[in-house]
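Up next, chain A:
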Amino acid sequence: MPILELKDVHSYYGHIHALKGISLTVEQGEIVTLIGANGAGKTSTLRTISGLLHPREGQVFLEGEQINGLPAHIIVSKGIGQSPEGRQIFSRLSVMENLEMGAYSRKDKEGIKSDLDHVFRLFPRLKERRSQTGGTLSGGEQQMLAMGRALMTRPRVLLLDEPSMGLAPVLVETIFEIIRDLNKEGVTILLVEQNAAKALSIANRGYVMETGRIVLSDEASKLQESELVRKAYLGED
Partner candidate 1 sequence: MKAFNAKYVLVLLAIVAIAALMACAPAAVQPTAAPPTTAAQPTAATAATAAPAGFQPPTDALGVVTIGPNDPVHVGYMFVTSGADGALGIDSRRGVEIAIDDKGGKLLDHQVKFDGQDSGCSAEGGQAAAAKLAADNTFTVVLGSSCSSEIRAGGPTLSKAGFTVISPSNTAPDLTDPAKRFPGYFRTAHNDKVQGAVAAKFALEKLGVKTAATIHDGSPYAEGLANAFAENFEKGGGKITSREAVSPTDTDFKPVLTKIAADKPEMIFYPIFVAAGSLITKQAKEVPGLGDSVKLMAADGTFSPDFYKGAGDAAVGMFQSSPDFSAFTGGYAKFLEEHQAKFGEKPVSAFHAHAYDAFNIFAAALEKVAVKGPDGTLYIGQQALRDAVAATKDFPGLTGTLTCDPNGDCADPHIAVYQVGEDNVKNAVVPSQPFWKPGQ
Partner candidate 2 sequence: MLKRRRSKLEITDIFIYAFGIFIIAIILYGSFETLRQGKYSASQWADLFVFGITIGGIYALIALGYTMVYGILQMINFAHSEVFMAGPLTAFFLADALAKSGLLATNPAISLLLIFAFSMIVSTTVAVLLERIAYRPLRHAPRLVPLITAIGASFFLQYAFRGLFGTQFKVYPEIPALEGVVTIGVVRLTYTQILVMISAAALMIGLQAFVQRTRTGKAMRAVAESRESAALMGINVDSIILTTFVLGGALAGAAGVLYALVFTQVSFAMGFIPGIKAFTAAVLGGIGIIPGAMLGGLFLGIVESVGPTLFLDGLNIAAPYQLKDAIAFTLLVLVLIFRPSGIMGGQTQEKKA
């Protein structure tokens, strides 16, 4: 059974038909990436999974359990963590408080403590700045915080929305390394990226989206070879 499955999902913003029948699966332990141009519906897909957007048709399953229609905070407690687009950290809360918020719905004190240590091991910079307010962090640090915060929900599936957006190349490398490390530790990851080359280089599989539909899906390595992807998303002619 796939850990996450979307079946023919249609979502709307008002009259705007954002997702037109998305079906995809994510297997346990995979990194799956969604690539596509701006407005293709990548973020809407993540929002639909995490419950910020409710699909008008279709279903979302987490390990076979239907989760579409549940409020976002319940979905989080069922094991879907998301680092949202544009990071959206709480800029007036301290780094520590941001991370605490990640563990908001959890009651296991021990687990929280060990997860916190884990996050600080992954992102030593956050440990140094834990009493600073989020708004004073640099872009890369904010991204780390957003990911750390999502990890604190102890997700079975981690949704990452544009983790490399607006970061310096060096930092992009670091972030992607961390993503790979996380995956090795057993976290299943659904990654949305504009930087398709980078994303495909670490992913197992990928889906290509255009105007609310999935137009192509395959092994990541095969997608890298694909004519369409090379032209449209990898900037090669």
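Throughout what follows, contacts are C-beta pairs under 8 Å (C-beta built on N, C-alpha and C of every residue); 3 or more make two chains touch, one makes a residue touch a chain; residues count from 1.
A quick word on the picks: all candidates are chains of the complex that A comes from, given by their letters.
What you see is a predicted model, and the numbers here were worked out from it, not measured in a lab.
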| item | value |
| --- | --- |
| Options 1 or 2: the chain contacting chain A in this complex | 2 |
| Interface residues, chain A side, partner candidate 2 - complex | 50-52, 71-73, 76-77, 81-82, 84, 88-93, 97, 100-102, 104-106, 149-150, 153 |
